[in-house]
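The other protein chains are all here in position, but one chain of the complex has been omitted.
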Amino acid sequence: MNKLIKWGLPLAGLGVLAAGWWLGLAWAPPDREMGDVQRIMYVHVPLQWMAMVAMLLNFVAAVSYLLRGNASWKLDSTAESAAEVGLLLGTLGMVTGAIWGRPTWGVYWSWDPRLTSEAIMLVTYTGYLVLRRFVEDPDKRATWSAVVAILGAINLPIVWFSVRWWRSLHQVQSSPKTVDPQMVLPLRVSAIGLLLITIFFLITRYRLALAERQAEVALPDALPEASGSVVSNAHKVA
Amino acid sequence: MTTLMTLGVLAQVGSGRIQGGWGYVWSCYGITVAALVLYSLSLWLRRPQAPQDAKE
Partner (left out) sequence: MTPVARNRLIALGALLVAGVGLGFVAFGNIGENLVYYWSPAEMLAQGDKAYGATIRLGGVVQPGSIQWNAEHTTLHFRVANDAKEGTASVLVRSTETPPQMFRDKIGVVVEGTYDKSGVFSSNRLMVNHSNEYRAPKEGEDPNKWRETLTDGTTTASTGTGAR
């Protein structure tokens, strides 16, 4: 199982992503108006989707952490990994979007509702990760950062619906109705490939975070019995 | 004279617009691949040092 995740998942992800990108770059037609620049879609859109998925996972993990109440380091680690992976994907999404914007809109950047809310999102999760760095006590860190995660998540629906709620430079979401099938296919394949890679990143980063947490909370009395005892120890620390 | 001017204008039309091209496409894919590779590397460098006890 472990090996499957360690090797199978990234290899499958790379394979599917390569297939999707090949379809997008070589097989799919260029856009009627935009020409070849439209092919940026197959990297930009999956990145933004996966960033959204990761941020939602961060929110769910943060809420669950607080509601569970009993310092679940697994949930805390999930939240941490999701924020970091989401920040990476979101930043790449923004960079690719800016490059796409230059020949299409004429500008790399404009403070339109979509781009502004996206920028706020990236700043929020950067702040989230910085906060986690600065708080030494694992229990306080988990609680405080969960609050930041929940407040930061307000922005996620705003990012998504900004193009519908307000006038913006960014167009509204496309759907299979507005995109030719030869372009929908590479987009979907690329998205699945990136999803697999995202899951691989999340799992790897989660294990890293969990190992750190367990090292932190197990310090006082190292009795590696089960993760349950580690959790109750954490409470004595708090 | 007017035709000459029209020709001159025509010659500049191409540069009169920001032209999209494969350069933009390759930069997007290149930056993304590079960042994903670097992130994988950072995950590997940060891997838990102690051999993880076989859970799960």
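Going by the order they are written in, the chains are A and B; count residues from 1 in each one.
In this section, contacts are C-beta pairs under 8 Å (C-beta built on N, C-alpha and C of every residue); 3 or more make two chains touch, one makes a residue touch a chain.
What you see is a predicted model; the values in this text were computed from it and never measured.
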{"item": "Shown chains touched by the chain that is not drawn here", "value": "A, B"}
{"item": "Residue touching the undisplayed chain, where the options are A:S81, A:T143 or A:S190", "value": "A:T143"}
{"item": "Contact partner of the left-out chain, one of A:V43, A:A153 or A:L202", "value": "A:A153"}
{"item": "Interface with the unshown chain - residue positions in chain A", "value": "28-38, 41, 63, 65-71, 102-107, 110-113, 139, 143, 146-147, 150-151, 153-154, 157-158, 161, 165-169, 171-175, 178-180, 182-183, 235, 238"}
{"item": "Touching residues on chain B - with respect to the absent chain", "value": "2, 5-6, 8-10, 12-14, 16-20"}
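The criterion applied here is as follows: only the chains that are shown with their structure count from here on.
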{"item": "Contacting residues of chain A [partner chain B, same complex]", "value": "1-2, 10, 21, 25, 34-37, 39-40, 43-44, 47, 88, 91-92, 95-96, 99-100, 102-104, 106, 197, 201, 204-205, 207-208, 211-212, 224, 227"}
{"item": "Interface residues, chain B side, partner chain A - complex", "value": "18-22, 24-25, 27-29, 31-32, 35-36, 39-40, 43, 46-48, 50, 52-56"}
